[in-house]
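All protein chains but one are shown in place.
Here is chain A:
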């Protein structure tokens, strides 16, 4: 005779297991569904030729270039600010009202919806600063958006470094900035890279914040002031206007593969860092 609470526990276990598997099934279904229809669309020709008839035919080369271009601008701008903030929070201050305010700012920024970033980037960069729809305006908007991610991961990485390492540097006569540049940052590098790579992933995946700042021109952007259409925006337009389902599946597949790769690399880097420090 099993007691009633144990029977209840059995039932609960079963229900929770089924619901968790259901969550997992959704993920697997999405990946399988897109892969089954999109993988065969990916050919060198699709990747490296120009789109024709607004994307109905031809390839996606300009969107690949625009995506990389905008993501690079975003990362180059956001990384120094993000890492600098993390260094200030960990190496220069104790917990105080100031650090609480700085952290609140970063946390609150992380919660701002992407369409608001889009509005902001449009009015400040595109209109007021007269950049027009451009790689630069899109990249700067995304830089603001990914800043909290880089701050948080860098801060975690720097905090994970044992204090003894810093003491060794100080005891050898190193100044604070020397200690940071030669001891703290090199040791925290994998963690900082994780943040940067996660930021890259978000930049590639973003649509609402770039469509109103970088535009949707299908030409290959040459300078930083040219407009460009990213892969995610291209996919949105293909799907929404029903231009070509085949090419929409192909672009979706490529987007997912790129982002899975990016996130896996970030995850492995973080895993290596935490293991090494233990």
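By definition in this document, a contact is a pair of C-beta atoms (placed from the backbone, for glycine too) under 8 Å apart; a residue touches a chain by one contact, two chains touch by 3 or more; residues count from 1.
Everything below uses one rule, namely that contacts and distances are computed from a predicted model.
Candidate names were "(2Fe-2S)-binding protein", "3-oxoacid CoA-transferase subunit A", "Phosphate transport system permease protein" or "Carbohydrate ABC transporter membrane protein 2 (CUT1 family)", and the UniProt protein name of the unshown chain is "Phosphate transport system permease protein". The hidden chain makes contact, of the residues A:135, A:161, A:218 or A:252, with A:252. For chain A, the list of residues touching the undisplayed chain reads 5-6, 8-9, 12-13, 15-17, 19-20, 22-24, 26-27, 30, 33-34, 80-81, 84-85, 87-89, 92, 101-102, 104-109, 111-120, 122-124, 144, 147-148, 151, 175-177, 201, 204-208, 211-212, 232, 235-236, 239-240, 248, 252, 255-256, 259-260, 262-263, 267.
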